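With one protein chain removed, the remaining protein chains of the complex are shown where they sit.
Now for chain A:
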Amino acid sequence: MRDDICFSGGHLFRASSVTDGTGAACACGAHGPIMTGGRRRFIGGLAAGAVFAGGGMGALADPPAIIGGSTARVPVERPDLAIGFVPISCAAPLIMAMAKGFFRQEGLNVQLHKTAGWALIRDRLLDGSLDGSHLLSPMPLSLSLGLGSHAIQPVRALTMQNINGQALTMALKHWKNRDPRQWKGMTFAIPFEFSMHNLLLRAYLAQYGLDPDRDVSLRVTAPPDMVANLRAGNIDGFLGPEPFNQRAVYEQAGFLHVLSADLWDGHPCCAFGVTAAFMAQYPGTYRAMQRAMIRAAYFMQDPANRLEAARIMAQPAYLNQPEIVIRQSLTGHYADGLGMVRDNPRRAGFSPYPYPSMAVWILSQFSRWGYLKDAVPCQDMAQQVFLIDEVRRQVADMGLPLPAAARNDWPDYAIMGRAFDPLHPPSYSR
């Protein structure tokens, strides 16, 4: 219970500091418009906040008192770490944490392991050859539920890495066939079953009356194979990670039909996770990783850093892709493949906050498409796996600005034009 109190106090303290600073320094300023409802729906948090408001303000002069024991720095037990990543733009915070020295600042000596796919990432994280890893944000949930895996293995999302930044890319031959209602019989590639790409594509197709299980075929494909297959005509489109959407444009194989930012502005994409067993064994180490990843996400969210990031990510050790392609996907100043230069600064976003709201949507889609057969207590599960409280405490501890919206565990979202209420998710009967 003490944690709750500390957190509420911390949040009030942060809230006032954000207003003092008029949010100018808020690297995560992008958050504001993402949430459709700014309603504060803490579970018990609001009351606690009110009660401890005095304490919070008093602590303004003495921040450590607010932070309390929960975030007191525990020494790093295990400084040498192996961390996995898949070479896509979603891993930008992880790559920055490495290249800009955020891991080193925390006393961590990290080796990044470029890994060939999500199944392999899953296996290596679970068998302990990776200490932590870049994960698709549905993966901590699916693994903790034992979906697509041989046993239930609790995995936690320590931080989110990125929001938005994906796209539905279609083959050039369909450039005049932009209405999804006409897409019956097409084949689409997705990177993994338990990916936001799969869930977003399914929801998108379903919105236009297609049954993603019957009317189209969805094929799990590695991103470079997506581009090659698109060019060869084996698939009609893919909802894939950057920079492969932009790469398909660059290779004159496809065009960007819709950015994921236009489907759901603020949707989660990739997370950074460890197993619950690792957290129990190395509490100081996972917190150090979390701090580095938070710093990295703030770094990436600042538009001023995007060009430098593109330069670093293009290196052979990381994405090993042309810089001009990565830059277009990061800055949102891009060629769309149809002869237009477009600007959408919200194309890619980076945020460390794993909102339980997001997890509830993911879980609701798991049951919608039959991955999850049993009913699970969505909100509890979401809070257990998406560690937003810890991220907030760390942010407060590090003295970083907390965006106003990040105080709410349960922001509403507008997903493909419809409001999503995480406390009352739609139930899908199949």
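The rule is simple: a contact is a pair of C-beta atoms (placed from the backbone, for glycine too) under 8 Å apart; a residue touches a chain by one contact, two chains touch by 3 or more; residues count from 1.
Rule of thumb we're sticking to: contacts and distances are computed from a predicted model.
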Name of the absent chain as recorded in UniProt (options "Rod shape-determining protein MreD", "Dehydratase", "Nitrate/nitrite transport system ATP-binding protein" or "ABC transporter permease subunit"): "ABC transporter permease subunit"
Touch with the omitted chain, as defined above, among A:V227, A:L259 or A:I312: A:V227
Interface with the undisplayed chain - residues on chain A: 87, 111-116, 120, 123-124, 127, 129, 150, 172-173, 175, 222-224, 227-228, 247, 249-252, 255, 315-322, 324, 328, 333-335, 337-341
